[in-house]
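Missing here: one protein chain of the complex. Every other protein chain is in place.
On to chain A.
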Amino acid sequence: MPGCRGAGPAPGAAEDGGGAAVPVPLPGSALPCPRGPAGAPRSGRGAGGALRLPERHGGGQEGEELFFSPPRGDRPQRGNTTQRLLRHERFEVNCVSFSCPYFFCSLPVYQVFESVAKKYDVMNDSMTLGIHRVWKDILVHKMNPSPGTLLLDVAGGTGDIAFRFINYVRAVRERQLQRKLKHHQNLSWQEIFENYQEDKSDSLGDSQVVVCDINREMLKVGKQKAQHLGYSKGLSWVLGNAEELPFDDDMFDVYTIAFGIRNVTRIDLALEEAYRVLKPGGRFLCLEFSHVSNPLLSRLYDLYSFQVIPVLGEVIAGDWKSYQYLVESIRRFPPQEELKAMIEDAGFFKVDYENLNFGIVAIHSGFKL
């Protein structure tokens, strides 16, 4: 029987760090929305900026850093790696949405990704015939990150964007170093050696990527992949909800959400959160399935989506229903112009989109000024 794993904090909850039990609501029961009554202005992080939830024990694991959001008056320094965040299991299931009119989206979504986590990558390759890799490459190329960029990848579960980001930044860094060395004429061998050594240890140039996902299983798969592929530096995994990110304001240079925003119950909230956590000058990038306007292609696409994809889901992952849900959620998602308007509503400027494959997928981009 599906049920909430944990509850978000009630508004004005007491600051008790003693781990007082928060009642687990029954499915469908109305939980006071921590965001306050619908439409109330966001009050930010509350007293001192510290999140009001009891600290989870369990500590950080290898390759994982914990962050905490310091009080509002104390902006974190860029590149300060001693930030620590309280991990909050409460974000596991978005119980907030029970009180919002669109509750039907969140609970099935969580279970969908729980059950497909292990086969997620295999299914992506089969459904898109490997083309999703190209889409993600294009996204990172469009991002064109330079070394020192701090990226937040939301709904980044299995780490595809994060790994590409790291590869890209490493490549850029290497080219930078090579150019730098070329300009150093008349160095002694000792100086060249030292130069090379000290830059070698900084292959990422201080860049960092934080992968945030609401689903523990997806993060687990992502961490395993990272270990398997040898990614450890500059990579963090945080459990969190796109509608209420566990990060302070103005923290990140780039925010990406690849094939994740479709699964968010309140897209407008996610966009507002994206705006909040980005630094001024920061960039919002969204890669998502969108609408095909070409009528013939649209029919073929529908045929493929509804006839083939659930079958692939059944044969490969043993799960018809999750992939039926996937296809329906794609159709339900706002088309390009509508999403562009929503992004503009959240406060972003210079919002634009680029269709890939005739609109099967679109990359939306916006800037916080």
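Couple of notes before you dig in:
What we mean here is this: contacts are C-beta pairs under 8 Å (C-beta built on N, C-alpha and C of every residue); 3 or more make two chains touch, one makes a residue touch a chain; residues count from 1.
Please note the rule applied: contacts and distances are computed from a predicted model.
Among the names given as "Ribosomal RNA-processing protein 42", "Ubiquinone biosynthesis protein COQ4 homolog, mitochondrial", "Mediator of RNA polymerase II transcription subunit 20" or "Meiosis/spermiosis associated 1", UniProt records the absent chain under the name "Ubiquinone biosynthesis protein COQ4 homolog, mitochondrial".
Contact with the omitted chain, checked across A:171, A:192, A:315 or A:341, is made by A:315. Those residues of chain A that touch the chain absent from the view are 104-105, 108, 307-308, 310-312, 314-316, 318, 320-321, 328, 332.
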